[in-house]
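Yeah, one chain of the complex is gone here, protein chain that is, but the others are all in their spots.
Right, subunit A next:
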Amino acid sequence: MALSRLSSRSTTLLQPLATTSLLRRRHISTDTTPITVETSLPFTSHLISPPSRAVETSSQELLSFFRDMALMRRMEIAADSLYKAKLIRGFCHLYDGQEAVAIGMEAAITKRDAIITSYRDHCTFLGRGGGLFEAFSELMGRTTGCSKGKGGSMHFYKKDASFYGGHGIVGAQVPLGCGLAFAQKYSKEEAVTFTLYGDGAANQGQLFEALNIAALWDLPAVLVCENNHYGMGTAEWRSAKSPAYFKRGDYVPGLKVDGMDALAVKQACKFAKEHALKNGPIILEMDTYRYHGHSMSDPGSTYRTRDEISGVRQVRDPIDRVRKLIIAHDIATEKELKDMEKEVRKEVDAAVAQAKESPIPEPSELFSNIYVKGFGAEVNFISPLETTLSFGADRKELRATLP
């Protein structure tokens, strides 16, 4: 009964349904019947013909989009509370509002394609397969974190998923990303590198240096500008003569994408990957928005109005868009989606609780991994006479053994 309703609503492509066991409850999450959805906006392009607006997806994919984005959203909100409770220290840059970019990108690529991004990396890490527990541990500086607690919010990495982090200095990751692409081309891996940066970083000189090199050597680099319209407190029209970031590559083709539409992002990334493997670099500009301020120290309302923020939330929220799609295609009911969100919330809370119990790194970790062991580089302490002593803040003498 339910399946017939589905087949009557799906559009032109009537493929034989996958054989799923019919239980009392619909098992739509495993249904990979292709559904075609149109993106919200057409793609605008520079020096290239844009991909089609019709995106192929499936119920399974849409549900996974919903769940993963809800997870990311929940994680960022939990990070917000943890920061205010002073369990997360340092600087914390939240990604809520921009989840569609991370999710859509993952749907289009494999784990052999590399991603490198700036400091707003929590959700990108999750998208690459990172766990909530590792993420929260790293945020709170515990040893169980993905960077062993030594990196913090801005430095998440995942080597086995080709996630190269997590960089604090604005724009510094772009030449690095082009270098990764070069290595991939050299070893004929048929993989590309997605280098993400923001609209603020788009004005850095090193970006143009990297673009020139990538274009000169036809590197499989996809440069993705996550344009959330504010470089911390400065709006894009005040910092850029040309806010059409996808055109900034000049001789490098570009595509402007609605970054709040996960399916558009997926289509664009798929298109970009094919292009980069054949023809060299391409720029994707993701038109997105962040609800929080630049970081937890920024209220986010001194340079933009609350009406603007709530307006975007009402009209363009990426999770709501997918929710509406799911309901329109009768893939799940609103109640089922709400239950999913509740599940997600429990999952996040459990991970937070577990992370809170994790230990902080040993003091000797302060000196580990500065250089490679055994090549004659010893860390100089207070004076050459005292080689292994260091003091804690509470006057307790601590012996830190050199690795």
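Basically, a contact is a pair of C-beta atoms (placed from the backbone, for glycine too) under 8 Å apart; a residue touches a chain by one contact, two chains touch by 3 or more; residues count from 1.
By our rule, contacts and distances are computed from a predicted model.
Participant: Just to verify: the chain that's not displayed, which of "Prolactin 2", "AP-4 complex subunit epsilon-1 C-terminal domain-containing protein", "3-methyl-2-oxobutanoate dehydrogenase (2-methylpropanoyl-transferring)" or "Integrator complex subunit 9" does UniProt list as its protein name?
Facilitator: "3-methyl-2-oxobutanoate dehydrogenase (2-methylpropanoyl-transferring)"
Participant: From the list A:A107, A:V170, A:C225 or A:A268, pick the residue that touches the absent chain.
Facilitator: For the chain that is not drawn, the touching residue is A:V170.
Participant: Looking at A:T33, A:T124, A:S162 or A:N203, which makes contact with the chain not pictured?
Facilitator: Of the listed residues, the one touching the omitted chain is A:N203.
Participant: Touch as defined at the start, partner being the missing chain; which of A:A161, A:A210, A:L223 or A:A240 qualifies?
Facilitator: For the chain that is not drawn, the touching residue is A:A240.
Participant: Among A:F182, A:W217 or A:Y303, which one touches the chain that has been omitted from the display?
Facilitator: Residue touching the absent chain, from the options given: A:Y303.
Participant: Suppose we count only contacts with the excluded chain; which residues of subunit A make the list?
Facilitator: So the residues of subunit A touching the unseen chain are 89-91, 141, 149-152, 154-155, 168-171, 200-201, 203-206, 231-234, 238-240, 297, 302-303, 360-361, 363, 365-367, 370, 379-383, 385-386, 389-393, 395, 397-398, 400.
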